[in-house]
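With one protein chain held back, the other chains of the complex are shown just where they sit.
Chain nomenclature is as follows: A, B, C, D and E, assigned in order of appearance, with residue numbering initiated at 1 for each chain independently.
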Amino acid sequence: MSQLSRFSVPDSISDLPEDIQKSMLAVQEKAGFIPNVFLMLAHRPAEFRAFFAYHDALMERESPTLSLAEREMIVVAMSAQHECLYCVVAHGALLRIYSKQPHLSDQIAINYRTAPITDKQRMMLDFTYYLAIECGVLTDEWCAKLQEQGFSMDDIWDMGAIASFFGLSNRLVSMAGTPPNDEFYLLGRIPRSK
Amino acid sequence: MSQLSRFSVPDSISDLPEDIQKSMLAVQEKAGFIPNVFLMLAHRPAEFRAFFAYHDALMERESPTLSLAEREMIVVAMSAQHECLYCVVAHGALLRIYSKQPHLSDQIAINYRTAPITDKQRMMLDFTYYLAIECGVLTDEWCAKLQEQGFSMDDIWDMGAIASFFGLSNRLVSMAGTPPNDEFYLLGRIPRSK
Amino acid sequence: MSQLSRFSVPDSISDLPEDIQKSMLAVQEKAGFIPNVFLMLAHRPAEFRAFFAYHDALMERESPTLSLAEREMIVVAMSAQHECLYCVVAHGALLRIYSKQPHLSDQIAINYRTAPITDKQRMMLDFTYYLAIECGVLTDEWCAKLQEQGFSMDDIWDMGAIASFFGLSNRLVSMAGTPPNDEFYLLGRIPRSK
Amino acid sequence: MSQLSRFSVPDSISDLPEDIQKSMLAVQEKAGFIPNVFLMLAHRPAEFRAFFAYHDALMERESPTLSLAEREMIVVAMSAQHECLYCVVAHGALLRIYSKQPHLSDQIAINYRTAPITDKQRMMLDFTYYLAIECGVLTDEWCAKLQEQGFSMDDIWDMGAIASFFGLSNRLVSMAGTPPNDEFYLLGRIPRSK
Amino acid sequence: MSQLSRFSVPDSISDLPEDIQKSMLAVQEKAGFIPNVFLMLAHRPAEFRAFFAYHDALMERESPTLSLAEREMIVVAMSAQHECLYCVVAHGALLRIYSKQPHLSDQIAINYRTAPITDKQRMMLDFTYYLAIECGVLTDEWCAKLQEQGFSMDDIWDMGAIASFFGLSNRLVSMAGTPPNDEFYLLGRIPRSK
Partner (left out) sequence: MSQLSRFSVPDSISDLPEDIQKSMLAVQEKAGFIPNVFLMLAHRPAEFRAFFAYHDALMERESPTLSLAEREMIVVAMSAQHECLYCVVAHGALLRIYSKQPHLSDQIAINYRTAPITDKQRMMLDFTYYLAIECGVLTDEWCAKLQEQGFSMDDIWDMGAIASFFGLSNRLVSMAGTPPNDEFYLLGRIPRSK
């Protein structure tokens, strides 16, 4: 079995603070397994709590103009730029599930500029690329272009913050060397039979 | 007066959730003013809380082998790489205060490779550069080199996590266009008279 | 249905020169479908013939020290660097089949430096990266290092020539905009039941 | 005498397959010498045949809107980007001969953006730079711009394929370390006396 | 005390050629101290003379459309790109003094694209960035854009020449390892009391 992290991981979940145990059991209930990044972060309870609070605030915000699938597109595209296997594979699974498009994650991870997405989605990814990879600053031009496509200022904040937050996530994984759980690789690739 | 943020800022602190008000008053009590980044993040209370919880967990951890000044060195060096004026100026002030060296922030911001720091500190900054700017992964070689210099695995985590967290911080500022408070520019440059 | 190429594609295989028809039928017999790149190249019969003759000479050469799976590793790693979806997906399928490791293609495409491969294979990919992406020249040092790992001069030629040939292939696809056949995405991901 | 290749070269042409001998004698008849790249590739007859078949298909195609000299411009400009001495010197000689401009090869090799060429030729080189060096994909905008300049879709294919093919050629030479024949350096530099 | 240079520095000013002594005493009279770069260059009298003659010709030319402060902006912005502490700190002091803006040097050194300067000044810095950092050539488009902003051809020459000259200066300092005099760090940061 491959190593979960270069840093310490809990021998047993029952040794962890109760709220952290609870969040692990909740995700296990939903997904059928505990994603490795939960175990990797558990050695630092305060950071664990801040990380997932931040994550949920950004990834679960309701917006009629920025869907859950689009949020995952940003994660997959940016994590691929940072060459972070964990995030590409884990969030690639979520993107396949949310979008119901079994090839979309691979298309975005390998080259988002050739992926079959809308112009609006392409601009969203171009903006996050500019901000997170090229260290650009939000200019009046970018604001105008994004708003013309129908994004609100709150959407713009979300897009930029998601891309930036996963820059943090990608680097924590690069430091810990945490691999994705095997389950993620196949999720959403095969249509579920009824 | 220059604009605080491209996104909404509170008209009055008294409109904000109580815990956020409290943290603003606490920093004002200590510094004499409210750093602009507090006001910039206030439009998203959940993210505000997660951001500062994460920040404090990383920047205030006690370690005999990674001082508060060294943590600020990482912030200044990485923020300069990302060309983030706010973080260079605000954390430059903290670095001058903690290190009691009035020129150190400028030396590290402009070129940390020529700054008058120890070999251990130089390796610390090289590692964070490699991880956060070059998107490197923590290898056995890096682990060994850093441990030989006297860093613990907890220090290594802190160094990497601080560099990565400020990558997030730098990009939020680049998005909001938030300038540093004027007070930061001069803090720690002039020896206090008794 | 998505467009096969920006350039002309045959309306019917029966209009093509006999030898080209034959090679298409042969691959269809074996794979169950005609890979799109065959149809994309058919508008230039002389180039079609040269391309596949070159391809087969490099990819099918027998060597006890450079397996078919390792040849495909090079293709996947280099095509990912060139952000060529077609080649990553099509040759990713072949790599899964040859290696019998269903996750290996994703691991190499996203970041070959963190993939679970041998040191010898890692050096093979480092060399092709150096030659094909960084435009390096083969030096005495590289020759010595590669030979110490057990590669023959013929293997070195193959590695470099495969990486270089797929640089050509990647760019032809980028020009034509040819997508991978849907079948490739899932090939080799699921263990065949007996 | 400098070494022809890191890989094996034929002791005598007469040991080679007949068709390869023939092609060497043909070029010797025409040029007065055998270009070193023929000898370098001879250790792999199948690749030799595919390479020159591909080369001739691309470099000798007749088009009223893409001349032989313009094809050589692409080779010189791209080979200079890849820092391949052999291809710059050998194809620089051909460009001087075809264009009858003794300084054009140096002008394009050192900086094609300042060379005294037409706007159409400049766009041709910008396109091949974008495709072959920056790994860009052919977009609607590029198609439109190139067609407005008078290039056909077949010309666009040729330009992209030539640039990509010489990317392969450049890297084979970098691997073998093959120097240009001395004769190439001066060809076309001095007006022939009648 | 930190070392002034890796190369020889004069034990005493009185050993130097008379004209060089004179220029040192003149700057000392004006600034209150001898900037270290004068001592660093003194081991090569002919180069010393040429360097300062060139410097003065560029930095002291009178132009109604390119002020002394704007000339220093170019120096600070370009020296920051080259990570040259000496030039950023020394010319940052001059910029603060000429502009009477105590924060401007830090704002330009860290990210000139977010500094509170005019559009004309922004274009000036973009042009020098393009020419000196990206090795661009002056095109008709650049000429037109700069002249529309009110710059004369003489201003354009000055801007480009200043940026290029300090590229030389930055590298000489990088070679000698010369630190800025302590006095520079604080100059112009604090309003002078009458």
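What to note about this one:
By our rule, contacts are C-beta pairs under 8 Å (C-beta built on N, C-alpha and C of every residue); 3 or more make two chains touch, one makes a residue touch a chain.
Fair warning: this is a prediction, and the values are worked out from it, not measured in the lab.
Interface note: of E:Leu25, E:Met153 or E:Ile190, the residue touching the hidden chain in the full complex is E:Met153. Within the set E:Pro35, E:Gly167 or E:Pro180, the residue that contacts the chain not displayed is E:Gly167.
The residue from B:Ser8, B:Gln28, B:Thr114 or B:Thr139 that touches the chain not shown here is B:Thr114.
Of the candidate positions D:Leu41, D:Val89, D:Val137 or D:Ile156, contact with the hidden chain is made by D:Val89. On the side of chain E, the interface with the absent chain consists of residues 6-8, 44, 46-47, 49-51, 53-54, 56-58, 82-83, 131-132, 135-138, 143, 153, 156-157, 160-161, 163-165, 167-168, 170-172, 174-177, using the contact rule stated above.
Residues touching the missing chain, restricted to chain D, are 2, 80, 83-85, 88-89, 102-103, 106-107, 109-111, 113-114, 116, 174, 177, 182, 185-186, 189-190 (touch as defined at the top).
Here is the rule we use: only the chains that are shown with their structure count from here on.
A rotation of 180° superposes the C-alpha trace of chain C on that of chain D, rounded to the nearest 5. Looking at which positions face the partner, chain A and chain B present mostly the same ones, since more than half of the interface numbers are shared.
Chain A and chain D have CA centres that are 45 Å apart.
Centres computed as Cα averages put chain A at a distance of 24 Å from chain B.
Distance from the chain A centre to the chain C centre is 29 Å, each centre being the mean of its Cα atoms. Across the assembly, chain A contributes 83, 111, 113-114, 137, 177 as residues in contact with two or more other chains.
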